[in-house]
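Reviewing the structure listed below.
Note that one protein chain of the assembly has been removed; the remaining protein chains are unaltered in position.
Entry: chain A
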Amino acid sequence: MNLTLKIWRQKDSNTKGQMVDYKVTDISEHMSFLEMMDVLNEQLVNSGEEPVAFDHDCREGICGMCSMYINGEAHGPDRGVTTCQLHMRMFNDGDTITIEPFRAAAFPVIKDLVVDRMSFERIQQAGGYISVNTSGNTQDANSIPISKHAADEAMDAATCIGCGACVASCKNSSAMLFVGAKVSQYALLPQGQVEAAERVQNMVAQMDLEGFGNCTNTGACEVECPKGISLENIARMNREYLSANLKG
């Protein structure tokens, strides 16, 4: 198929960016979206132009590196996939596809489609862990049984890949799904209980400091999340936060 691409080009974080049109031809429907971008970049390199910078790495939907906003949706039109898993069979011959970086005040653009997600790192550093040193002398892994239900729910929350699609999809640029997922994983497990109150308070405080917006329950994040992280995690975080503050 032949396509017109409208792509956000921006030299660096200090330069103003703009949309630029490109044409690609003979795109196979079996290609992944990023392979289509490879074709474009090969074309640009061969004509001596600078290729489009975009983040990507594992190309199997798990590293969370890829981050495009395609035709107005984070990771494009398919559901439950990252951009690297999006296939060209979702598009038609002759389509015009608009490709932008994830946009949020807390995700400044570094170059073209690459954004800076260090705000997510700092939120994790504020409390996204259980304070246990590596010793080899922790208790036996089976000494605390954990109900299958709780373990499965914790796992569902823990599958977040930290890509930022939730933030990019939210009209408020809220990071509550991302933070809620981490808070939930530990809140559901006995190991996480000891530090539960400080954890949620510190992570929420950092989230606010980074300039992420609040949640107004539109649910766009859940729809666009490539890993299907549920809104319940936001509710659980709110409960955890409330009870942490009530306990003082």
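Rule of thumb we're sticking to: contacts are C-beta pairs under 8 Å (C-beta built on N, C-alpha and C of every residue); 3 or more make two chains touch, one makes a residue touch a chain; residues count from 1.
One rule holds for everything that comes next: contacts and distances are computed from a predicted model.
Tell me the UniProt name of the left-out chain, picking from "succinate dehydrogenase", "Cell elongation-specific peptidoglycan D,D-transpeptidase", "Peptide/nickel transport system permease protein" or "Phosphate ABC transporter substrate-binding protein (PhoT family)".
When "succinate dehydrogenase", "Cell elongation-specific peptidoglycan D,D-transpeptidase", "Peptide/nickel transport system permease protein" or "Phosphate ABC transporter substrate-binding protein (PhoT family)" are compared with UniProt, the left-out chain turns out to be "succinate dehydrogenase".
Which residue among A:4, A:125, A:216 or A:245 touches the omitted chain?
Here the residue in touch with the unshown chain is A:125.
In the whole complex, not just what's shown, which of A:18, A:147 or A:217 touches the removed chain?
Residue touching the chain left out of view: A:147.
In the complete assembly, which of A:74, A:114 or A:179 touches the absent chain?
Residue touching the chain left out of view: A:114.
Please output the residues of chain A touching the missing chain, sorted low to high.
Interface residues of chain A facing the absent chain: 11-12, 28, 30-32, 34-35, 38-39, 42, 44-46, 48-51, 53, 55-65, 78, 80-81, 85, 87, 89, 110-111, 114, 116-118, 120-121, 124-126, 128-136, 138-142, 145-148, 151-152, 154-155, 158-159, 161-162, 185-186, 189, 191-192.
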